[in-house]
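As you look at this complex, bear in mind that one protein chain is not there, while each of the others sits in place.
This part shows chain A:
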Amino acid sequence: MIEVKEIVKQYGDKNVVDNLSMKIMKGKITSFIGPNGAGKSTLLSMISRLIPKTSGEIFIEGKEIGEWDDNELAKTISILKQSNYINIRLTVRELVSFGRFPYSQGKINREDIKYVDKAIEYMQLRSMQHKYLEELSGGQRQRAYIAMVLAQDTEYILLDEPLNNLDMKHSVEIMKILRGLVDKLGKTVIIVIHDINFASWYSDYIVALKNGKIVKNDKTNQIIDEKVLKQIYDLDFRIQDIESNKICAYF
């Protein structure tokens, strides 16, 4: 379990994340939603220790994030940011192999190769594993990055706007993969997402943020509610049930 206690991130004298506490359940998909500037990405970056927090505590499996050994933490939690520009020419397989770094420190052994093969297989990248990343389409590249995170074999997988720049088909594909990670492989997935219908359809829990504070943190069907959403986005929503999932229309 991940537990966040009274966490604050201050830039200048603005609190981007403002005294926020919450718990994230294991074995579920939790989505962070909210308008731009709500502090979603900042929160995710702090949980994954990409940026330091100003104050507060983050417990991962009961241990404060600062007390974790860097390498051990990399075997427990992984993060994928929205912009993944890499300066060097890498093939898919080379990228995925990097995911084994916390285990092998760069010297890949047979065990690592097994994990890399499994990740490539799972993300259906076998036919293009020797292609360079820049030869791939946006959706394929996103899959390659997720394969790398899979090879890293962490309990928690954090993704910052994984659907960014993807079309509908590829967005659905990625969300199904994430759902599969939770349902089939028992991982815990935490995502920052803008498309509220994707959040509604695929996630178990939603954390709604606004101005660095939590508006509501609950099961998905409690959040996808006309009143709650209006409070978050200042927009009028109409919500309908389709196959027992709630779908929102907003104008």
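Operating definition for what follows: a contact is a pair of C-beta atoms (placed from the backbone, for glycine too) under 8 Å apart; a residue touches a chain by one contact, two chains touch by 3 or more; residues count from 1.
Quick note on the criterion: contacts and distances are computed from a predicted model.
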{"item": "Among \"Cell division protein FtsW (Lipid II flippase)\", \"Electron transfer flavoprotein subunit alpha/FixB family protein\", \"Iron chelate uptake ABC transporter family permease subunit\" or \"Biotin-dependent carboxylase-like protein\", the UniProt name of the subunit that does not appear here", "value": "\"Iron chelate uptake ABC transporter family permease subunit\""}
{"item": "Full-complex contact with the absent chain, from A:33, A:74, A:163 or A:248", "value": "A:74"}
{"item": "Chain A, residues in touch with the chain not shown (by the definition above)", "value": "48-50, 52, 70-75, 78-81, 84-90, 94, 98-99, 101-102, 105-107, 152"}
